[in-house]
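A single protein chain has been omitted from the complex, and every remaining protein chain is retained in its original position.
Moving on, here comes subunit A:
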Amino acid sequence: MPEPTGRPGETIELTDVTKRYPGQAEPAVEAVSMVIPAGEVVVLVGPSGCGKTTTMKMINRLIEPTSGTITIGGTDVLTLDPDQHRRDIGYVIQQIGLFPHKRIEDNIGLMPKVLGWSRSRIRARVAELLELVGLPADYARRYPRELSGGQQQRVGVARALAADPSVMLMDEPFGATDPITRDHLQNEFLRLQREVRKTIVFVTHDFDEALKMGDRIAVLRPRSVIAQYDTPEAILAAPADDYVASFIGAGGQLKKLALLRLRDVELAPAPRAEGLPRIAVEATARDALDLMLGEGSDVVLVTDDFGDDATVIGSLDLRMVMGAAAGEAGNP
């Protein structure tokens, strides 16, 4: 695991957090308690109106809880000045909300400027963040409307990271992008998170996105009541009840395979046979199964890298994939 760059994440702890709006019989969020471990991505997933966004916004106090306590790194956030508190938390929303009248560098650099950083330090930070989110350095001088939606959301993520927060809140950040861009942004974000190791609360209604992004997933019922809070693998293997199972939907076994990287599977030695299909060790068991079905072969060779000149390091057959689906990540 590489050393995190910048400030690492802090643990977030919610205890009996409730939000009631005046004039409404039912609370919007009822007595939620959960621990979000430092440096992990926790996904809140649930249907629209279940209170997942409300729960998230109580962490940065854009919505004030009616009762309960929220701590970050042991500090009760309700004792802090709300604006000061939010400066320690990156915030990314689906509508992005870039400032259209400011150049990209001023969008990213606004918070550092408010915090009184020197101009040269801000410029260096902007350059560093643009590189981190995979945008060319000369985009700093552009205006938001000159960027595509996907590029804008990369700037949104860079802006949220600008003042090096320990915590990031992300509300359906990739929800408004097309499926291909979304997949791209998700992968880039996972790579970026391996570098920055922030504590991330990620809200989505898309369970497949939750599986992909989350170190842990909290499946929420209405009023933000937690139906199950566990790792993606554990939720797929043993959904707590029918409600959670309905979220997993059809194809649960395939989803489980999609979480399993071939590098985590104990491979069989490579047979001498020529002409077998090849797949990189970075791919998932689901990709391998797809390749087997596509090529009509029940064995595939696993290589250490992409490309034709990669070295074969083992093989995988259909029985091993079935074993993996059954929960034994290894040679049957």
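Basically, a contact is a pair of C-beta atoms (placed from the backbone, for glycine too) under 8 Å apart; a residue touches a chain by one contact, two chains touch by 3 or more; residues count from 1.
In the analysis below, contacts and distances are computed from a predicted model.
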item: Listed names "Tetratricopeptide repeat-containing protein", "Acyl carrier protein", "ABC transporter permease" or "ABC-2 type transport system ATP-binding protein", matching UniProt entry of the absent chain; value: "ABC transporter permease"
item: Which of A:R87, A:H184 or A:R221 contacts the chain that the document leaves out; value: A:R87
item: Sole residue of A:R20, A:R103 or A:R263 that reaches the chain not shown, by the stated touch rule; value: A:R103
item: Which residue of A:G9, A:P65, A:P144 or A:P232 touches the chain not shown here; value: A:P144
item: Positions on subunit A where the hidden chain makes contact; value: 60, 62, 83-91, 93, 95-103, 110-111, 114, 143-145, 156, 159-160, 169
